[in-house]
Structure formats: structure tokens, C-alpha cells
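One protein chain is absent from this view; the other protein chains keep their places.
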């Protein structure tokens, strides 16, 4: 899991989701009340599987010589309250954060968005770092919804998945559709997709897309 | 052909036309009722000539151990109905998809657009995945037109060519002009190019440009 | 000179000035009525010093097994009529071409623009490829002006320099300021720089900047 989480941070860089050290990936350790997360303030180039830290579901450091990410409390809260989630990603990716700064959800006007998010990407509350407010905001917004990503107001993106890779995919797709819908709206209003079609696309994608072993 | 199609997927990545696994290239096998296409949901890094799959013109898997791209039916339909087409590319590239989300064709206001597309890049209908609707929409829009690319409404781009490389070139140029015309229109209206000049540019480019062996 | 011109094409790619094969660099052969230019329709990856072609100042092929760039006539015209020019670059770079599509010069609102261009970047006429129209438009616009770059209407950029490297620098800076001024104007009007200050900046930069041997 240290290896997996370490390598996935490269996807944040490769997909231009992060500047400097502002983004992190975590993954639940299968069968244990633990998760692996990035150490705080370490540059992506310097990350190694060994430097990743292990925390319990209260966010307390269990293993590792570096301090865990300052977003650890939010990751821990999500793992504690959403047992189906095995991966969490946090970024300040540009276009998604631009929607978040206006507190506006991203409307579902692309088939790729219907596929992955099953509707709009919702906005979560403004919350300060330092206690459980961010985690609570993420869980309250995502629980029971299709979207695996939330735009935290004036802040950035939290994305979840049943694996760390799925959460990274959700973060990548969130920025991709945030950018495309933004660009589209710059010159007029995108055409809506009828809800029935959104539902059909979502159901098909969740059940048919990809190799059987990938789902 | 497996090798050619595999390598061309790198051009999608290099030209920033795709996020995650959302784009694919296919190529008709010369002299046979078959085409080679990307396997579904496999990352571009992991593609090898061996992992590419071969389908017949109904889209049925003929050779390969992985499931074919979920867009296979659309590719198959195009090969079945446009015998002059030997390569097909599908992407959700940002700027082209932004025009597609508004259902707006890209006006021909650049000489490079007149060269490659011979006029505007047209919009095709909204269509759900899962049957022949997308393929029909692509063929109905592109047949008898100069443009080798179509903006499928709320979806993305399909580009065709007399070779897979020509189709990739059309997809790359489509995003390039989609972006430039978008940027231009953000601060005012681009000047039109008279139809006679569009025709002259198109005819010259199709007949004179490049090395003789490239045409 | 083949080596120099070949290597400079990599700068076009690295600075994101070109899509596919749409851009070229040429350099005058010192002391001869010849220049080296890119072959037509060859991808940047495949360029080698040997594949570069040599033309005379009428644009006729003198040396090389490939057809010269389809923009060769324009390069030749510039070398013929501007003896002080030893390098020419042509691109369809996005932001500069967006200004060109509207036929609008880029106003001088950045000190970096005053340094390199000494004022606005001017617009040249609409001209078809195939005869001397493009070359004439470039020369008529740039002769006697400070700016080493011109926005050819509905087309793209021609940049000149006393060396191929200087012309590439002008093309890179042209796109850079085209983008920055575009972005600035999206949210309001940039503040003008008084003409006297533009003059002071230009004169200083042309005479003081860089290492003595670079000027």
C-alpha cells in the first residue's frame, strides 16, 4: 500500500493537479484500521514508499518518521465514516478550485461527466483546517450521492474511491470536466443532458466499462 | 497495424487530447474486414502492440485477450459505411468538447482550418453509447463533407482519415483550431475568411502540401 | 547552419508554439545567397540536420532530397528584401493567432514587450499561400518598425532576427506576451505604458541586456 500510494502521487503531478506540495493521496490498509498517506510538505520528487506514513483512523501517526499531511484529519474522518471508501485524494487543481471559489457546482453537460459522476459535481461547505470540519463537510456532501468528488468551498477537491487509484481517477476526471465545462460556458450556455440520459450513461459506465478485473 | 495503432496512442497523450483512458485510435487492417483498436479502460502507459485487440466490422472481438474499447461499435459502424476511411480517432479533447457541449460548429477563421478542414468543423447529434447511434451520427455528419472531424454534441470528437495517422492528425488539428478560435472569440469576433479563399486554401493543401509519399 | 536550424525546431515544440508539423525555422547561409529551411510535412521528431533543405533566395531547391516547407516562398521573399535578416520563423501559436484572427495588434502593456518589441505587435494583411503575397505582407509590415514579429491576419506569426536563434526568441516572446495581454484583458483593460517609457525600455534592452557576445 505504501508503494501504491507513493506511485499514485506521480499521477497528480503528471496530470497537472498540484503545484509545489499542495495535494495528497491516501489508501486504506486492507483489513486493518489504518491508512497510508503522504508526509507533510515533502516534494513529490522526494517521495519514496519508505517515506510514506501510516496513521490510524483517528489520524494519529502509527508508523513513519515524518509528520503526516496536514490534511490527515480529513482523510481519517472519511475512512471512519465511509467504510466503502478505500482511497482519498485531495487537490487544489485549478479549474475545479475556480468553481469551488464561486461555490458553484459543475453542471452535467458532458457524457463523460454522466459516466463518471452521474450528475453534477456538488459543492461542500467552507471549513477550516485543524479539526473534523473538512471531513464532516466531505462526508455530508458525498454520502448517498453518485459523485465521487466534492468541491470544498474556497478550497479545492476531495475525491474518493473504492481504491486509491479510483480516487485518483475521480480527481483527474473532476479537473478535466471542470476545465471543459468552464471553457464551454465562457462563450455561451452548454446544452443540458436530460436526466434520463444521464442515468442511462451512469448505469452503463459503472457496470460495463473497462476490463472485468478493473471494475 | 497493431504496432501502428499502439504507437499513435502516444500522440494523443503528447498532444494533451486525453485524460486518463478517455480516447482511442483504430486502424483498418489492409485488405481485410477487420480493424485494430485499443482495449477498454487500459492506461496509455500499459498499451503494447500485443494488447491491442482486433475486431470485425460488426465490432465483434476476433483476436485479443482484453475487451475492446467501449467505443468499438462506433468505429465499426464508420468502417462499415465509409470504405474510404482507414483510421478513426475518438477524444474528449478540452476545447473541441467545449464547442460540442454548446452544440456549436467551429467557424473557419484560420487559414490552417481552411487547409485541413475546408470550412467549419460541424456538430453531430446527441447520441447514447450502446448501439449504432453514435456511428450513425458520425457518418451522417461527415459523409460528403470536407471536414475529417465532427463535434458530437455534449460528447467529444470523432476524426477520420485514409490512415490512422491521418485521423490522429485531424484530431490534433481539431483541438488546435478549437482552442485558437475559442481564445480569439473571447475578446471579440474573428474576421471571416471569404468562401472563395477557403476553397483555394483547401484545394492547394490537399494537393500540394507535404512530401509526395505522405499524401 | 543545417545543424543550427534543425536544433532550433525543438524550441518550437518545447515552447508549445506548434501542433503537428505547422511551423518552421530557416536560417541564411552566411556569405551566400542561400538559406536552410525545414522540409515540408515532416514531423519534428524526424528532423535531422541532413534532412534540412537548402534553397536559393527565389525559394528554389538547391540541396536536399525532400520538398522544402510550403512557406518557403515567404521566407525567400523576406531574405531577398531584408538583407539584415538572417533568420525567419513561422508559427500558428495559439494566442498570437487568436489576435491575428481578429486582425488586432497586441498593445504594449508589459515592460517585457517594450523590451523586445519596442511597442505594439502589428497586424499584416490577409494573404493566400502560393505566390509572394505573404512575403510582401510581412516585409511591408515589419520594414522600418521595431517589432521583429508580425501577426498575419487569420493566419499566424512571422518573426525575424539577425540570427535564426533571435527569430525563434522573437516567436517565443510574441506568444508569451500575446497570452499574457490576452489573459489580462479578459478581466478589464490593462494600464498603458507611456510612450516615453516604452522608448527608454526598448533602447536599454537592445543595448545593455545579455552577455556582450550574445547581442
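Going in written order, the chains are labelled A, B and C, and every chain counts its residues from 1.
Please note the rule applied: contacts are C-beta pairs under 8 Å (C-beta built on N, C-alpha and C of every residue); 3 or more make two chains touch, one makes a residue touch a chain.
Given the structure is predicted, the values throughout are model-derived calculations rather than measurements.
Seen in the complete assembly, the chain not on display touches A, C.
When the missing chain is restored to the complex, the residue among C:111, C:131 or C:195 that touches it is C:111. Shown as candidates are A:28, A:155 or A:169; the residue that touches the absent chain is A:155.
Within the set A:4, A:29, A:66 or A:82, the residue that contacts the chain not displayed is A:66. Touching residues on subunit A toward the chain that is not drawn are 19-20, 22, 39-42, 66-67, 70, 92, 94-95, 97-99, 101-104, 126, 128-130, 153-156, 182, 185-186.
Subunit C meets the missing chain through residues 15, 109-112, 169, 172-173, 175-176, 179-181, 183-184, 186-191, 193, 197, 200-201, 204, 208-212, 214.
Going forward, only the chains that are shown with their structure count from here on.
Core chain by CA centroid proximity to the global CA centroid: B.
For the copy pair subunit B and subunit C, the superposing rotation over Cα atoms measures out at 90 degrees to the nearest 5.
Once the centre of each chain is set as its mean CA position, subunit A and subunit C turn out to be 43 Å apart. Multi-chain contact residues of subunit C (touching two or more other chains) are absent.
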